[in-house]
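See below for the structure under consideration.
Every protein chain of the complex appears in place save one, which is left out.
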Amino acid sequence: MIQQEKMKISSHREIASQIFELSLEGELVNEMKQPGQFVHLRISESIEPLLRRPISIAEIEHRHKRFTMIYRADGKGTRMLSHKKAGETIDVLGPLGNGFPIERKKGEKALLVGGGIGVPPLYELSKQLVKQGVEVFHVLGHETASKVFYMDEFSSLGKTYVATVDGSLGTKGFVTDVLDQEDLSFDCLYSCGPMPMLKALENKYPAIEGYISLEKRMGCGIGACFACVCHLADDPSGTKYRKVCSDGPVFKIGEVMI
Amino acid sequence: MIQQEKMKISSHREIASQIFELSLEGELVNEMKQPGQFVHLRISESIEPLLRRPISIAEIEHRHKRFTMIYRADGKGTRMLSHKKAGETIDVLGPLGNGFPIERKKGEKALLVGGGIGVPPLYELSKQLVKQGVEVFHVLGHETASKVFYMDEFSSLGKTYVATVDGSLGTKGFVTDVLDQEDLSFDCLYSCGPMPMLKALENKYPAIEGYISLEKRMGCGIGACFACVCHLADDPSGTKYRKVCSDGPVFKIGEVMI
Amino acid sequence: MSRLNIELPGLSLKNPIMPASGCFGFGKEYSQFYDLSILGSIMIKATTYEARFGNPTPRVAETPAGMLNAIGLQNPGLQSVLENELPWLEQFDVPIIANVAGSQTEDYVEVAKQISKAPNVKALELNISCPNVKTGGIAFGTIPEVAHDLTKQVKQVSEVPVYVKLSPNVANIVDMAKAVEEAGADGLTMINTLLGMNIDIRTGKPILANRTGGLSGPAIKPVAVRMIYEVSQQVSIPIIGMGGIQSVDDMIEFFYAGASAVAIGTANFIDPFICQKLINELPNKLDELGFSHISELVGRSWKNHD
Partner (left out) sequence: MSRLNIELPGLSLKNPIMPASGCFGFGKEYSQFYDLSILGSIMIKATTYEARFGNPTPRVAETPAGMLNAIGLQNPGLQSVLENELPWLEQFDVPIIANVAGSQTEDYVEVAKQISKAPNVKALELNISCPNVKTGGIAFGTIPEVAHDLTKQVKQVSEVPVYVKLSPNVANIVDMAKAVEEAGADGLTMINTLLGMNIDIRTGKPILANRTGGLSGPAIKPVAVRMIYEVSQQVSIPIIGMGGIQSVDDMIEFFYAGASAVAIGTANFIDPFICQKLINELPNKLDELGFSHISELVGRSWKNHD
């Protein structure tokens, strides 16, 4: 069930350049089921910023009724968010949407590919896959070394490759450059990140089972306003759609037009 | 010279119901000359509230580069202001306007009449008059006992009468009821408070030398926008005016139409 | 609760508060949060004859104290609304106001005719003011004669009272209001969104794929209040007011200006419980202001009182 709750900030810190890790505590955590779901944050009680901001769930700790997000402070709202301190509260609407399906067989291999602020939801996903005995590989793309985060955390779960656009860490280039070099074999692909990256993956692995998480500008976040729709892939009529907020944000590769 | 400065809150506390005393420190205090001047406060860096708020200077302590305001947290802006804490800064524009003329002879008597949030500027005024050897009387009107503030402070400067509308402290009724009872004699009248009170005083003491401080909704606070004008009293043409922000807020009784 | 009830053509409202069209879908999503039967009414998403996908994305953008949208009237089309959405809403004890849209007169007439027969549709809201649809739409909302003609034709076929939703993107809102009143409109709803745009500094291009969109939210409240103030003094049909309402105080402004009921749009996105909250808070506000019934507030800003 979707809840609205003023949740308490249990910790908040900058973990890479302009990248913040924010943990919140409250009952709403009980409702969190799947990795890949997101929450819709009201940054301020004032009219600025007016709209909520969608941020993925990066880690769920049911025992502590706590969850963690990782976000980039970039625009007006996320910059305001970054000034909040432990002990303050944030109005959270969530959990929203449908996350990554994780029912897999023990011993299977999963490739997790993340780009930039698409990386965070892969962390909870990876943890849950590993718990089921799935072997995970991470390929994470970032702009530059100073923006890279959670390398140790991912490495402790499975083999982790990194690419940076400027080559300041790992492979110089994009996640696809890593994939071209390494020739990894896997049973299922999971990905979250910028559109061009998702498209490149769809092209590279046309036959594979896989799931991608999409981003769209949102109004309501719950399926009521039709802000976040995308076309279905096989729909000559052009009228069929999925809502990223309530049908997604995770879709099976090939389901929607990206 | 008018300055703009981010001044530090040195103390901030509720001194009566919804009435706050706010002290700020900074260089701008050096520019404060007269009691009755005011400052224009930017409550927030955000767009809410958009406009500055005019608040009178209630006490000036040049030695500590500190001044104090007393305000009622009532509307959106002042309520937001009341949440600020010592150590935070506030963007202050000031000092603004022309205050009360205080050149008086030693031994003269001055009557200071204040109503509600018109009381604060009379405190600095009274201090400066007393310093010059003027004998001061204060007649202060408030809604109800819980809204009354600075009784001790005023009493230590001169005889102080209070009226409350509901009779919960002092004389029941208005400042004019006190004045009717007490029949005070004085050389000069100073007043700040709601329009009806100022009008009543003008009618009661038509011949006396006196100064009143006016309130108007303001835009710029510095004389540029023409938001705060009032008509001159003796102007059949109806085109002559004074700006409350830059010509006032203090006017000689009879100068402007109230 | 009888302090809040209000009778409008076709509508017996428990209270004068309802979600605005396009900001509440067909109610399903918000039914997760509270019982929709508490609402005065529900203005459902615009319905067109054919299903519409609407505009490309991004379809929303944020502005100072407001938002822009260019959804483009996405909806499943008349048949699906009649077969799926409206029957689903019958479980709630709430009258529905069906928002009717189209790109030509025949579309409006056909949708009005059929949708007004649905048992829970108690009134139509004629959307002559959607700024996000290219063909024709704009003329319906900005030329009094065109609005008059459309209203008249819809009135002829509708089985329930017809409210016309006015666009604020006009020089003279009173002329528009009078034109549709003369054509037989039973009520007015106002305002729809102001036409606006914002530009992404990084790309240099408009944020909305549609480039322009409709501005809603607190930013437009003074425009809405002004228009309701002007129109309510010049027409004798009731007004359902909307535009930036976020709080009980905001609502009170609309009643004072001349609205008989209010609708909440954008605020649902910020607080999904907003309509429920406002319904709960309104009686206390009436006490505070010293009124016994909501109707005493209507038009108070221009009516003479002692």
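Going in written order, the chains are labelled A, B and C, and every chain counts its residues from 1.
Heads up, the rule we're going with is that a residue touches a chain if its C-beta (ideal position, glycine included) is under 8 Å from a C-beta of that chain, and two chains touch if they have at least 3 such contacts.
This is a predicted model, so every value here is computed, not measured.
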item	value
Contact with the hidden chain (one of B:Gly118, B:Gly193 or B:Gly221)	B:Gly221
Residue, one of C:Ala46, C:Val225, C:Val262 or C:Ile294, that touches the chain absent here	C:Val225
Residues belonging to subunit B that touch the chain removed from view	1-2, 4, 42, 47-52, 77, 93, 216-231, 238-239, 241, 246
Absent chain, residues of subunit C that touch it	63-66, 68, 142, 169-172, 194-199, 201, 204-206, 211-212, 215, 217-223, 225-226, 229, 244, 249, 252-253, 256-257, 289, 297, 300-301, 305
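Just so it is clear, only the chains that are shown with their structure count from here on.
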item	value
Most remote chain, CA-based centroid, reference being subunit B	A
Centroid distance [mean C-alpha coordinates] between subunit B and subunit A, Å	56
Centre-to-centre distance between subunit C and subunit A (centres being mean Cα positions), rounded to whole Å	36
Whole-Å gap separating subunit B and subunit C, where each centre is the average of the chain's CA atoms	46
Where subunit C touches two or more other chains, by residue	64-65
Touching two or more other chains - residue numbers and ranges from subunit B	47-48
